[in-house]
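Starting off with a structure, shown below.
Removed from the display is one protein chain of the complex; every other protein chain stays in position.
For reference, chains read A and B in written order, and residue numbers begin at 1 within each chain.
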Amino acid sequence: MKRAAVYAAVAALLVVPAFLPFDYYVNIASQILIAGIFAGSLNLLVGYGGLISLGHAGYLGASAYVLAWLSTRAGFSHLWASLGAVTLTTLMAAVFGVLSLRATGLGFVMITLALAQILWGVAYRWVSLTGGDNGLSGFGRPQPFGIDLSSATAFYLFVLVFFAISFLFVSVFVRSTFGAGLQGTRDQPRRMQALGWDVWSTRFVTFVVSGFWAAVAGVLYADYNQFVSPHVLALTNSAEVLLMVIAGGAGTLLGPIVGAAVVVLLKNVVSAYVTRWVLLLGLVFVAIVLYMPEGLVPGIERLRRRTVRTGTRA
Amino acid sequence: MTAAALELKGLFKSFGGVPAVRDVTLSVLEGERRLLLGPNGAGKTTLFNLVTGDLASDSGTIRVFGRDVSRLRADRRVHLGLSRTYQVITLFPKNTLAHNIVLALLGLSRSRFNPFSLLARRGDLWERARGALDRVGLGKLADRSVAQTSYGEQRRLELAIALAQEPRVLLLDEPLAGLSREERRDVQDLLTTIPREVTVVMIEHDLDVALSFAEKITVLHYGQVIVEGTRAQVVADPRVQEVYLGA
Partner (left out) sequence: MPDFASPRSRRLILAALVSAALAVPILKATRASAADKGPIRIGFLTVKTGALAAGGRQMEEGLALYLDQHQGQLAGRKIEVVTLDTAGQPATTKTRTQEAVERYQVHAIIGPLAAFEALAINDYVKQAKVPVISPSAAAEDLTQRNLNPWFVRAVTTSAQMNHPLGEYAAKVLKYKRIATIGDDFAFGHETTAGFQRTFEENGGKIVQKLWSPLNVADYGSYVGDLKTDVDAVYASFAGANGLRFLRQYAEYGLKGKVPVLGNMTTVDEGILKNMGDEAVGVVSSGWYSAAIDNPENHKFVEAYRKKYDADPGYYSAGAYTAAFFLDLALQKIKGNIEDKDAFMKALRSLDIKDSFRGPMHIDKYGNPDLTIYIRKVERKNGRLVNAVVQTYPNVSQFWKMSPQDFLKSPVYSRSFPEAKNLEK
């Protein structure tokens, strides 16, 4: 039954482009997948590690910048620039992890925020390196095995591959022996220590893994937009991805993806019909917080269980 | 002469200038059952926290089987065979009882670093967890979440977790606190099943239970050791009469 659901989901995702009326919607679907990878990476920290980061755009943005810089200024091929971007960003996540994990709780939030703001400042100010607020552009999309990714559908399928790998990785990661320990450090860090777990290292590894997947999302983000500017590193982006995780359901596998879909759709599709879409976005989040504080996925699951129960009783 | 399993020397700890543990020197032999007595605020739990590494001491040394662990992280000390239970129940309430035990087993296994080994497929761990729960009579509740169990069951789970770690030195912080008469008897029976070679240090206010369990007693008062000796010696000591049994 569960396997059937997985097959059905994969099938649905593969044929999505065929049923969307315009390339535009295929591109929206690609954006949702990229945001889904990004939110999924943050979910490891927030949902499973209990560590709220308000600087996650830093990894997405850094990776996008490194890719752009390596391919436009240093003459790297797209593949090597992408690998370089993910590697350097993951290393950066290791350094930032050491700095951020000196604290927990609010302290952690503030350090992650501050580090991301530093990156934003560098992108904005170090004009000779980053192009300032004019950003970097002029790198195309990759051409893996000579396949042209300029079409919306081809790019969607390209992103889908990474999305599937990341989803599979995250599913295994959080259900693994390590993942069980991570969730233990979220719920009872002191007790975990008394059980022989190295709480700090567990968090640190998760921090780096989270940074790695955010970097992958960053590469795809750059490939998609073919442009990076300091906006990608802005606090609003970090807050937005955190909202995706929380609105969809932190600590659930599907939550961040649903959250990503909600945010991307509200931002891009609904806004075509509603001028005050920012207000609408706010209202939707307030509604979620009020009626489904645990997030959409667990919230709907709860409602479903309730109706099933009353259904069988009747 | 048997080696000391736990040896504390000149241990100090104060909180914001208020001393909680003052110059505690203490030696517990391997396989010994030691009782820590003292009124509330005497520094017993703080002393435990210093030994486990939950708190760092201001000065003094802590040796476990001769090895100085004073500067060792708490989780490393666990790997040397040091386990504890908590006075205030500290479990994973959303998880099942079996899961709680599995976390303890994993903590001492290399698998804890493995992000690709699916927990659900680790039959070995779940079997051992069931065994550990059976030992404390909680086998039937293995798949129930902690939040759905009674206080007494949770106390027993605390003990089961500590036992599952197969410790060489076990620190029990009021394992009987808050239990009914019957539950106490259950736990008391459990305590007698602890293997003989395990060194046990226990904080307990229920003197009947505690005194029947322990061979040697250390009495703390205002963070200091005031008396140490056998049951008879301690009970007869006038200082103990005064500070603890006095009233």
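Just so it is clear, contacts are C-beta pairs under 8 Å (C-beta built on N, C-alpha and C of every residue); 3 or more make two chains touch, one makes a residue touch a chain.
For clarity, every value in this text was computed on a predicted model and none was experimentally measured.
A.B. asks: Determine which of the presented chains are touched by the chain that is not presented, and list them.
C.D. replies: Even though it is not drawn, that chain still touches A.
A.B. asks: Contact with the hidden chain only, please: which chain A residues?
C.D. replies: Considering the whole complex, chain A reaches the absent chain at 1, 3-4, 7-8, 10-11, 14-15, 17-18, 21-25, 27-28, 31, 127-128, 132-135, 137-138, 140, 150-153, 157, 225-227, 229, 231-232, 267-268, 271-272, 275-278.
One rule holds in what follows: only the chains that are shown with their structure count from here on.
A.B. asks: Distance-wise, how many Å sit between the C-alpha centres of chain A and chain B, to the nearest whole number?
C.D. replies: 42
A.B. asks: For a test of understanding, state which residues of chain A touch chain B in their complex under the given definition.
C.D. replies: The contact residues of chain A facing chain B are 172-173, 175-181, 184, 187-188, 190-199, 202, 205, 209.
A.B. asks: Once bound in the complex, which stretches of chain B touch chain A?
C.D. replies: 52-54, 73-75, 78-79, 83-84, 86, 90-95, 99, 102-104, 106-109, 111-120, 122, 125, 161, 165
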